[in-house]
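What follows is a single structure, and I will ask about it in a moment.
Below, a portion of the complex is reproduced, with chain positions unchanged.
Chain nomenclature is as follows: A and B, assigned in order of appearance, with residue numbering initiated at 1 for each chain independently.
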Amino acid sequence: MTPAKMDWERVKRTGLPEAVYGEGKSLSQLAAILADAAETGRRLLVTRLTPERFQALPEELKVRLDYDEESRTAILGEAVIASHGIVTIVTAGLADMPVAGEVARTLAFSGVEARCVADVGVAGLWRLMDSLSEIREAEVVIAVAGMEGALFSVLAGLVAAPIIAVPTSVGRGVTEGGHVALHSALGSCAPGLLTVNIDNGFGAAQAALRILQRGRM
Amino acid sequence: MTPAKMDWERVKRTGLPEAVYGEGKSLSQLAAILADAAETGRRLLVTRLTPERFQALPEELKVRLDYDEESRTAILGEAVIASHGIVTIVTAGLADMPVAGEVARTLAFSGVEARCVADVGVAGLWRLMDSLSEIREAEVVIAVAGMEGALFSVLAGLVAAPIIAVPTSVGRGVTEGGHVALHSALGSCAPGLLTVNIDNGFGAAQAALRILQRGRM
């Protein structure tokens, strides 16, 4: 088994803590990384860890992990408290909640508690309009939507804060896999909308942290 | 030169008059079709006829044609008067106007005068909201938009009439060619949105005519 080369210095270089992507690694590699971090007293975030894979980890590791099933994330180590600013997560539908959860948990790992405005897709525009003044208080807005991703353009035209689109793989027929939502975000007619990869809640949170810590490092 | 087989009986079968697609035919084929129609007293609509190609037609044909440069359409024969109902064309941006023009001219050829609500893309949502009550009077709504096509979903969630999306090839980068707008229309989260091919203003108008004449044939 090839041991991982963890990038523990990343936090110094980029202000962002090391994290572990849970897919594509064998369970024993994952356990070794976690055991090593636990032993050396390091905090660690694991993403894309299915319930089945979490259950299969050694008991002594599981008890030390804070695991969340919806977002499929595990956190090793104490909670940190920080207050960088307000991040608001806006989702188009219920099926987008796991990705929104990954955003929230990644932010929480770095001490940022996010608000969530859920299920406000634009086919029923009043739902979004009802929450607009709350959304406008955010310092960073993270919009999570699949299918045709029309939420991104409408929202970016209504708020002044930095706004990050997270297209999700929620869809069917031509929108299956999330590529239409992604392209809608990238090709939006609204000014200054930023985008990350499909389902990449972790990346959106990391980008938000970069923005929030601007001027603080 | 191969002569065309015109489908003059189409109006009996489908209620829709024969028309001629101006691209992909030689000028002499086009002139022959028009001359034959003129001689036999038939009305005819020509679409996708560039100004250069129109100018190159024989003088005696040109004087008999009502040509419109923005929509690139020519009409042979008298105007007809009809009143099937209200069709409203809604466009996202100025660059979508040529396609909207093709819709309007095709409807006009069949005696339906369309209204147009232009330049109301959702990045500036108030523009659409200001026109909403006018749009809601329509019996058929035709929405014309390129880029990410977010207009389609917002509009379909706000009106009760049959609504037809015409994605346009207006776009750049990932939205170049109109495929994202098309997929946004097809994959919309709004209920009962209908779609035609990219830039196909003619087809949308024909479909609107089918809807308007329902119960009249």
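One rule holds for everything that comes next: a residue touches a chain if its C-beta (ideal position, glycine included) is under 8 Å from a C-beta of that chain, and two chains touch if they have at least 3 such contacts.
Note that the structure is predicted; figures quoted are calculated from it, not measured.
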Copy count of the single sequence across the entire complex, 2 present: 8
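By definition in this document, only the chains that are shown with their structure count from here on.
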Relative orientation of copies chain A and chain B, as a Cα rotation angle in degrees, nearest 5: 180
Chain centre separation (chain A, chain B; CA means) in Å: 43
Complex contacts: residues of chain A adjacent to chain B: 92-93, 121-125, 147-150, 152-154, 156-158, 171-175, 180, 183-191
